[in-house]
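In what follows, a structure is listed as structure tokens, so that the remarks can point back to it.
Shown here: the complex without one of its protein chains, the others still in place.
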Amino acid sequence: MKKNGKHLFIKDLKKNWVLWLMLMPVTAFFLINNYLPMVGIYFAFTDFNFRDGLFGSPFVGLKNFEFLWKSNILWRLTRNTILYNIVFILLGNVCQAFMAILVSLLSCKRFKKITQTMIFMPYFTSYVILSVVVYNLFNYENGLINGIVTNMGHEPINFYGTPAYWPFLITFFHIWKGLGYGMVVYLATILGISNELHEAAIVDGANILQRIKYIIIPHIKPTFIILLLYAIGGIMRGQFQLFYQIVGNNGLLFETTDIIDTYVYRVSTTSMEFGMGTAAGLYQSVFGLVLVVTVNWLIKRKDDELALF
Amino acid sequence: MKIKKATSTYIFEILTYFILVVTSVICVIPFLIIISGSFSSNESILLEGYALIPREFSLEGYRTIFENAKGIIRAYGVTIYCTVVGTLVGLIITAMTGYVLSRKEFRYRNRISFLIYFTTLFGGGMVPWYYMYSGVLGLKGTLLVLWLPGLVAPFYVVLMRTFVKGSLPDEIAEAAKIDGAGQWMIFCRIAMPVLKPGLATIGLFLALNYWNDWYRSSMFSVDSSTWELQYYLYNMINKAEAAKGIAAEAGIVITDLPSESMKMAMAVVVTGPVLLVYPFVQKYFVSGIMIGAVKG
Partner (left out) sequence: MKGKKMMQLKKLVTICIAASMLTLSFAGCGGNENEKDSQVSDVESSQEGSTVVDTSTEENGPDLSEQVELVFYLYGDAPADMKKVEDKINEILLEKINATISFRHTTYTDALSKYKMVLSSGEDCDLIYTANWLEYANLAAKQAFYPLDELLDTCMPEVKALFTEEVWNAMRIDGTIYSVPDAGRTTYGGRLHVWREDLRKKYDLPVPDTFENLEAYLEGVKANEPEQTLIARNTSTSTTSTFKTFDGVTLKTFYSPYQKGYYSLDVDYSNPSELFDYWHSDLFKEDMEAMKRWADKGFWSKNILSHKPEGDISNGGEVITNCNYAQYLTFRETVEKEHPDWELAYVVREELTGVATPQHPTTDGTAIAFNSKNPERAAMALQLFMTDAELERLLLYGIEGEHYTVDANGYYVDGPQNANYPYEGSSAWSLKNAEIDLIKESSQEMYDLHAELGEIAKASGYPMVDILSGFREDSSAYSAERAALVSVLVEYLTPLQAGMVEDVDAAIEEFLEAAETAGLSMIQDSYKEQWADYCEQYGY
């Protein structure tokens, strides 16, 4: 089996040498940029000191991982991180695809351009600014929302003291921020549909909704699935800036807003242990790897072309 | 039948416009806050917060920025250089990779895709990465190191592969092959032209990535001659943060701190050009099918 594999490889190399050559730059890149530096994973298992360096420092086994479960909040962190990501991935992609379809069907070119630019703008808004916006909307004393609430004769809502609101708010702002960026991918995909297909459908008397259903949606499905699959590997990685800038060190909201990355950050600001951050990252990586390989395998069984690898 | 179709289209259009207008407005508000902040006096921001319309109009923010115009212009130069070179080179590499990985006759495509995707899952952290470029390759302080590490991203490769799959049917490639075209020829003559929207998308992403980068400047600069624009801004904000901390902890007072309005003005200066250039790139995303065809 092994020999066979080797033999096949050489055969393929001979046959597709142009393709292999075309892969040279990207191979070199990932080797330098990613694979060689991966030795750093070993940090997770050492008690690092500068004199002995990475491989000379004492090996400590899983000690660096301990902090993850010591506080009994690993379950909460994992739950929050995964739930947020599931919602972010699914809802985010649906919204992006939906907006792309709407924009692609517009007839007024100028309007198309303007809306697209405007929807892209949040992408350029840094999380610091975002936190300012959120604060101005939701603060207790003079936030815009509470202004409306009190005008209607109700008591103001203490958003910054009530964890229940934040999953919705954070999800909203996350999707809002990535809408324009993600939309571009779907727009480009939709543009790949040949015009004849649309014209044929029009001749057949298909209305707009039917064309969306039978032409556009099937066409963007592979992109949709690939993007989902792609994101699944990162399901344990949180959007640190999003959570940290909006919530900050507000312990009142942690029940619903604390994710692995914010926890690791809190810990790392107080401790010099090199290994801890790497250890947490490794936990996230292994989890993501298992998940993505499984899902990919399932999809591959159905349709080889939709799989990520 | 005909009338029914027209009404549904009509309703659909109204709804579409409505949704898009609402979304656009929601999306543009924070940017207006930034612009208004850049034209506000610093004290009004500090005391009353940001607003959609400047509470107290002032050009102070811009004036202070352009007092040191030399630094900003140089940072612009660095960023533009990195964006242009990095995007071009990155686009070519990504396109080649995406093309190869979508070829059915290439039996290792899935395995290589996996190896590329794997890098999104596992990483060795900053220190070995830094050592690679600074220690092994000795690139610290060069312009090269500002764009080299950003050339390829797994996400772009995967996207590109999907685009190739979507717009280059196997039959066409097969037909070209039978006509005697080599892989390189198919890639250059057939794949590239039909890939325009895809190339534009990845190109846009690459360019935005380069434009927004500050991290590589931060890590690899020896002096301010290789500062990118975003780093110029980012470091300015950090200076203000750091100064507060040092003053409190060590009693050291750092002067010449940026004001809030100055930070906002800087943000406008940094992102402004992108918003000006974006509409020109956009034409690749807005042409194509049109609803107008239906109306006849």
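Per-chain residue numbering starts at 1, and chain names A and B are given in the order in which the chains are listed.
One rule holds in what follows: a contact is a pair of C-beta atoms (placed from the backbone, for glycine too) under 8 Å apart; a residue touches a chain by one contact, two chains touch by 3 or more.
Everything numeric here is computed off the predicted structure, so don't read it as measured data.
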Legend entry - Contact residue for the chain not shown (choose from B:111, B:189 or B:283): B:111
Legend entry - Of B:135, B:169 or B:193, the one touching the omitted chain in the full complex: B:135
Legend entry - Sites on chain B contacted by the missing partner chain, in the whole complex: 43, 45-47, 111, 114-115, 118, 126-128, 130-132, 134-136, 138, 140-142, 214, 218-219, 221-224, 231, 234-235, 238-239, 241-243, 245-256, 260
Legend entry - Footprint left on chain A by the chain that the document does not show: 1-2, 5, 31, 35-39, 47-56, 63, 66-67, 70-73, 135, 139-141, 158-161, 246-254, 258, 263, 266-267, 269-274, 276
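Rule of thumb we're sticking to: only the chains that are shown with their structure count from here on.
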Inset, instruction - Can you check the complex and tell me which residues of chain A touch chain B? - result: 8-9, 12, 15-16, 18-19, 22-23, 25-26, 29-30, 32-41, 43, 54, 99, 102-107, 109, 111-126, 128-130, 132-133, 135-136, 176, 179-181, 184-185, 187-193, 195, 198-199, 202, 205, 207-209, 219, 222-223, 226, 230, 233-234, 274, 277-278, 281-282, 285, 288-289, 292, 305, 307-309
Inset, instruction - Report the residues of chain B in contact with chain A in the complex, numbered from low to high. - result: 1, 5, 8-9, 12-13, 16-17, 19-21, 23-31, 33-34, 49-50, 93-94, 96-97, 99-100, 103, 105-108, 110-125, 127-129, 131-132, 137, 149, 151-152, 155, 157-159, 162-163, 165-167, 182-184, 187, 197-198, 200-201, 204-205, 208, 237, 267, 271, 274-275, 278-279, 282, 284-295
